[in-house]
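Okay, here's the structure, questions in a sec.
FYI, not all chains are in this one, though none of them got moved.
Each chain gets a letter, A and B, in the order it is written, and its residues are counted from 1.
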């Protein structure tokens, strides 16, 4: 579920921070806790070995390796990579959200232009919008794990009422090896055309207005699929992941406290716990987790898009619009500002 | 209230700065003053403890901790995080402003295409635009605290004249668990269609022009809601907030003046007041405050969008457009440039 914190940050106060930080779901804490634990354990093991198991000569060598690594950590350009990569990922994420498919305009246009209070007219309105929503369900089944789990088979889609059995038959007739999510859209277009021919839509021009909204909705969903087909080249996330993890792998050595009196790189003070490196771990690893969480927002991370909730909202809203909302403007009266 | 400083910066002069800096409302001074005070007090306490309460051995340890922290402060990548995060937030803020809903075009189109000087025609024009503005009020009530405070209940909206009692009844009839801000838009669409059927709008094509402006306005408001539903994943602001605050928490230690004669890291001179760190605090904390203030611009910060003022402007302007402004072009005369 998306984590909503807008209320908490709506007004900037000194304690705004703490309200934000105390959240757990979707938080940075939850994202890095496991990695951090593993890293600290490994750090501890190395530390114990260095302090107790090694003889002075081995300690010497160990200390030199530490010095060698520490002074060369800057070779790994984490800052720049993370900064630019996260920017690219945030842009993609924002775009995906914009085309994810809010069906409102289809509902409003269908309700405005497909006229009539007969049962037939109602069926036209309801089916046009239901087919659009059905297509969204079909697309989400392919890309979102949560929706797939909710609708493991087409029969569950039928059972949930998004599709009717005779529609499923027609759907199955189409033999086609790629995704068939466009089929319900074609049905919706056909119904629009029929409604025009039957006079339920009273002008060619109006018909095109309705068809246009369906087309926009469809094009958005099609691009969701297209972006699923061609993600950011794998090399780029690989590179960033690898850089962050390698950096902290090297840190396991490079950030050890050096305690020998005669070592050049003796640490100023021996605190046993690598407090500053832990902070660094949280910030860099957390930054990478931001990218990881936004790279594919159709998964099951706390902050991924809630496809199932969107489906429910869309079908409920759109049926209400074309049915209860159809042609029910209040009576015309003089408003309160009438001079 | 948004702080306007355009006049002050319209022409770049050396003293432009000072005009800007002397503002208090919405200023960086106001944003960081409390945090800075707390930080300085804590710094002072630590400083006094170090100088007076510790014995030489403890001072030694303290000084080493200071040295340890100071040399590792660069582990926290504030610059990059703030730079990229603020950029992402500024982009989002700009986009939100662009869709916040200026109703002008609806007013102008309704006044141009819904014809007639009869009372009925006036009512059509006034109601179409009022319903759009009503929808904006409903949306702002959900996302802006100031508007919520102004209109705590639907009855206050009715009392203010944006909605009439018989409209509220119709509105309440709709049973729907999500936001119902689209209902007035559907009324507006219905009225447009009716106006066309009654001949007040003289062409299908004109009707679509009016409907199109309403649709654009609605789509903008819908996205305001959608962005409220799915903010930037919480991890990202958490990360940045945490980094800035942790940095200065560590600074409390790391930036202490070291006064022992024999300390390696004895500060060049003992000024008691951490002048340079204070500057750094102002700049980094202020930079973060910029992000915090822009993250949700519907709150009550000095610089947040003035939703209430926008509502007032919209309703006043739009009623004037469709009423006093209706079909009142001046008489045609030869202009002064006529050859």
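Operating definition for what follows: contacts are C-beta pairs under 8 Å (C-beta built on N, C-alpha and C of every residue); 3 or more make two chains touch, one makes a residue touch a chain.
The structure presented is a predicted model; accordingly, all values stated were derived computationally and were not measured.
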Homomeric assembly size (copies in this file), of which only 2 appear in place: 5
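Going forward, only the chains that are shown with their structure count from here on.
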Fitting chain A to chain B on CA atoms, where both chains share a sequence, rotation angle to nearest 5 degrees: 70
Centroid distance [mean C-alpha coordinates] between chain B and chain A, Å: 24
Of chain A, residues touching chain B in the complex: 2-6, 9-12, 14, 16-17, 20-21, 23, 26-28, 31, 78-80, 82-84, 86-87, 90, 94, 97, 102, 104-105, 108-109, 111-113, 202-203, 205-206, 209, 267-269, 271, 276-277, 279-280, 282-284, 286-287, 289-290, 293-294, 303, 305, 313, 316-317, 320-321, 324-325, 327-339
Complex interface listing, chain B residues touching chain A: 31, 34-35, 38, 61, 64-65, 67-69, 71-73, 75-77, 79-81, 83-84, 87-88, 92, 119-120, 123-124, 126-127, 130, 143, 145, 161, 164, 166-167, 170, 173-174, 176-178, 182-183, 185-194, 204-205, 208, 211, 215, 218-219, 222, 226, 228-239, 241-243, 245-246, 250, 289, 292-293, 295-296, 298-301, 304, 315, 319, 323
